[in-house]
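Starting off with a structure, shown below.
Note that one protein chain is taken out, while the other chains of the complex remain in position.
Let's turn to chain A:
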Amino acid sequence: MRTKRLWATAGLLGLTTLLGSGAAFAAPGDDDKGRTDAGTSFRTATPIDQGQKGTATASTGDYLYWSFPADAGQRPRVEATVKLPESARGTGATWRIDVYDGLRRRQACRYGMQARTAGTASSVELACTLRTVRAWSEPWANDPLPGTYYVRLTATGLRTADLGQPVTAEVKATSKDVGGAAAVDGTLGAPLVPGTRPGSDSEPEDGWSSGWWTDRWVWTGIGGVLAALAGVGGYTLTRGTGRATSAGNSPSGV
């Protein structure tokens, strides 16, 4: 399967290069203005790209959903800002973000203020850094896997009187590339992308990784070369002294 994906990637890469600069590829995130609404369920979650800002006007009590793709080796971080107008302040509501993977399993935050009580502040900042996305894990594990990630933003601890006040929310997902340190063996048959949004494939800008490349190749390769050099060095060390002694011995032996 890995080989199949590799070929597929190679083919697509070849195609892209061939079609060149004037390619008629429709970029998935071609509207630069960003999305100005959020979904209200997993099914209707608004897709955003990593690095793209998702904004929404909403009411307190709404559950806002966005989704973004994350690939193996990335450590996604979700940041959200809720701006509260005068009328929505001082309610004692706690704003929180939850991140779910493509199977709608809740993902733990390694760090970041996932929930914060608004108090009298005019804005609330929330953040959540996930674990590193792995290329493969056992089916019984809850590890983050390549695919779609859902962000849910909502307020808890609301009194009835605080419901329905207008707020604006901003969400941004970024990620840090962890690299080969997180390169595990195995790949999924397909990334965890639920097909609930027709017409917009949630996919990273440069496609899903084939799972073939990791900087472990470089490390291991360099290690091999160094080992060979060290072997040659060790060998010449013995031979070098050996020759010197044999060169010194041979005349006397004659």
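Criterion: a contact is a pair of C-beta atoms (placed from the backbone, for glycine too) under 8 Å apart; a residue touches a chain by one contact, two chains touch by 3 or more; residues count from 1.
In the analysis below, contacts and distances are computed from a predicted model.
Missing from the rendering is one chain, named in UniProt as "VWFA domain-containing protein" (options: "VWFA domain-containing protein", "Ring-1,2-phenylacetyl-CoA epoxidase subunit PaaC", "Xanthine dehydrogenase family protein molybdopterin-binding subunit" or "Sugar ABC transporter permease").
Where chain A meets the chain that is not shown, the touching residues are 1-2, 4, 7-12, 14-15, 18, 37, 39-44, 57-59, 61-63, 87, 100-106, 135-136, 139-140, 154-158, 160-161, 163-166, 180-181, 183-190, 192, 194-199, 211, 214-217, 219-220, 222-224, 226-239, 242, 246.
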